[in-house]
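For this view, one protein chain was removed and the others were kept in their places.
Now for chain A:
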Amino acid sequence: MKYHKLSRQLHQWLMALIGLQFVIWSITGVYMVVMDIDYIHGDSLIENHQITIDATKVNYTLPALINAYPDAIEIELGNLLEQAVYRFKRKNSGNRVMVSAIDGSLLSPLTQDTAQEIAEFYYAGGGTISAINLIAQTPPFELSARHLPSWQIIFDDNESSVLYVSALTGNIVTKRHQYWRMFDWMFRFHVMDYQDSEIDNQLLFWIALFGLIAAFSGAALAYFRVYKPYQHKRKVSANNRVSI
């Protein structure tokens, strides 16, 4: 009886103190597991076009490219929309460059019109473009600084979709919609991080530790409330059978 009372009091007091975080954990947890992660990552937002390179259009050779940019590394022949291009990095400066594979003319940084054309080409949603911004420094939370400079293309669809097109490579570097942004918030509340989206914070440690004690006291309570009475009932009915 003593342990029964102790486990009940421990469970009630601890949960009265930190129960709210259990509500937050389960609401944010349910959101994160119910929403399909590929949808959250915006995979249905863009078309995965397969464009083969037109060999007849590749007249600019690698030796010519190296002649013009001797420190070029990570050279890749690919497409920008339907035009064959070379993308590479300059080893000395770390800058990314894109040139035409037809004649070697410089294509980076992209103009707003080209960025818009790329975004419209890859966008799979039903909206139209409502705004375009060039982000050259201080990126928003959703864009990594290594993708700068990038064009931010905002669509007027129901999900407030945004595509980010690198101004240097013309690639879609990332994408966001409101359910993904919501997911990021859910994650922050789930790991109780109100500063920098890291999981290793002190607040989470103490609440999770007390939460664990509360859960174990709940388990003890279940033992006293469910298993013990059941055992008692069996004993009583066994005794009755003997007496008959």
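Note that contacts are C-beta pairs under 8 Å (C-beta built on N, C-alpha and C of every residue); 3 or more make two chains touch, one makes a residue touch a chain; residues count from 1.
Going forward, contacts and distances are computed from a predicted model.
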item	value
The complex's invisible chain, by UniProt name, from "Tryptophan synthase alpha chain", "Acyl-CoA dehydrogenase", "PqqD family protein" or "PepSY domain-containing protein"	"PepSY domain-containing protein"
Touch list for chain A against the chain that is not drawn	12, 15-16, 19-20, 22-23, 25-27, 29-30, 32-37, 43, 46, 48, 50-53, 55, 58, 61-63, 65-66, 70-79, 89, 91, 191, 199-201, 204-205, 208-209, 211-212, 215-216, 218-219, 222, 225-226
